[in-house]
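Below you will find the structure I want to go over with you.
All protein chains but one are shown at their positions in the complex.
Then we have chain A:
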Amino acid sequence: MSTASQSVVLHTSPHLRHVPAVDEIMRNVVYALIPISAFAVYQFGISVLALLVTCVVTCLATEHAICRLSGRSSSVNDWSVTITGILLALTLPPGFPLWMAAVASIAGVGIGKMFFGGLGYNVMNPALVGRAFAQAAFTAPITTWTPVMADNRFTEFIPSTLTIPFLRPVPINDWLASVAPDGFTGATPLALMKFEQISTDSVQLAIGSTAGSAGETSALLILICGLYLVYRKMMDWKIAFAVLFVAALTSGLFYLIDSTQYPGPIFMLCSGGLMLGAVFMATDMVASPVTPLGIWIYGGMIGFLTIIIRLFGGLNEGVMYAILLANACSPLINSVTQPRKYGYVKKGAK
């Protein structure tokens, strides 16, 4: 009897792996979101800082609590829920009441993620589920915009931020009148475009000196942060590219048809949440298809739907619903776009 061989531990190949694990990828996404968050704080002040903290903390707490309640070990250290918190905060208006943000966070993580079984099992992007919840539940505050670069933004909260739960939000018109530059209408460039046919300069849009949700104003910055992730091979550039490309194509088409009625592609790409949505939310791995062809279909669908909703829907912003809808279609897209395998030359033959 050989004794030495008794204690041998057998491993199975592959034996050496050097690839970033889930937590490392997620952590890097958080890094990529930091400049965007910082810029949002710079533009809108401490209200946005409070919003970010509220969303992240509530999201983390929700996931932790649900894990514990269901007797699992907590999954908050995989960083994915941190991303959800940041993204949710970035899609909300800067002066969004904090308690509402907390409710939206609980809804997003609770319904959008944990209900399905946590990371990997969710059908839709949890941040967008939270945002959709907010859109439905808090219709007025979610469309109340405040100007960028208000003078007192680092010393004072936007009054609506500190609204007490279940009371009517503090009216902020007086405050707006005191801080807003002349001509501030409290409307985002998209709303201006849609409802008043006022177009905003693309340069302003790209660098982000316009009103909008906390983190969706500087298209350029979002793009740069996204490129970092692509460079680290931690994001699928194809999805973001497909979204933006098809959005540009669709809006370009309408622009050619009637340039007085429809805005041009550059405006469309740089305004509202399209860039943030395309780069950081459509690319949510869990909720997007996995097949090579499916990825393009999915991205294209988001780009197309966004523009259609923006131009013809009742809302001026369509990215959120476009992504949620495409998320819901992912399993179907997957199943109809299974890749052609090696060694099966003729499709269907066999």
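In this section, contacts are C-beta pairs under 8 Å (C-beta built on N, C-alpha and C of every residue); 3 or more make two chains touch, one makes a residue touch a chain; residues count from 1.
In this section, contacts and distances are computed from a predicted model.
Think of the chain that is not pictured: of "Ion-translocating oxidoreductase complex subunit C", "Peptide/nickel transport system ATP-binding protein", "ABC transporter permease" or "Iron-sulfur cluster assembly scaffold protein", UniProt labels it "Ion-translocating oxidoreductase complex subunit C". Contact with the undisplayed chain is limited, among A:Ile25, A:Val56, A:Met124 or A:Ala191, to A:Ile25. The missing chain lies against chain A, touching residues 2, 4-5, 7-25, 78, 117-121, 236, 285-292, 295, 334, 338-345.
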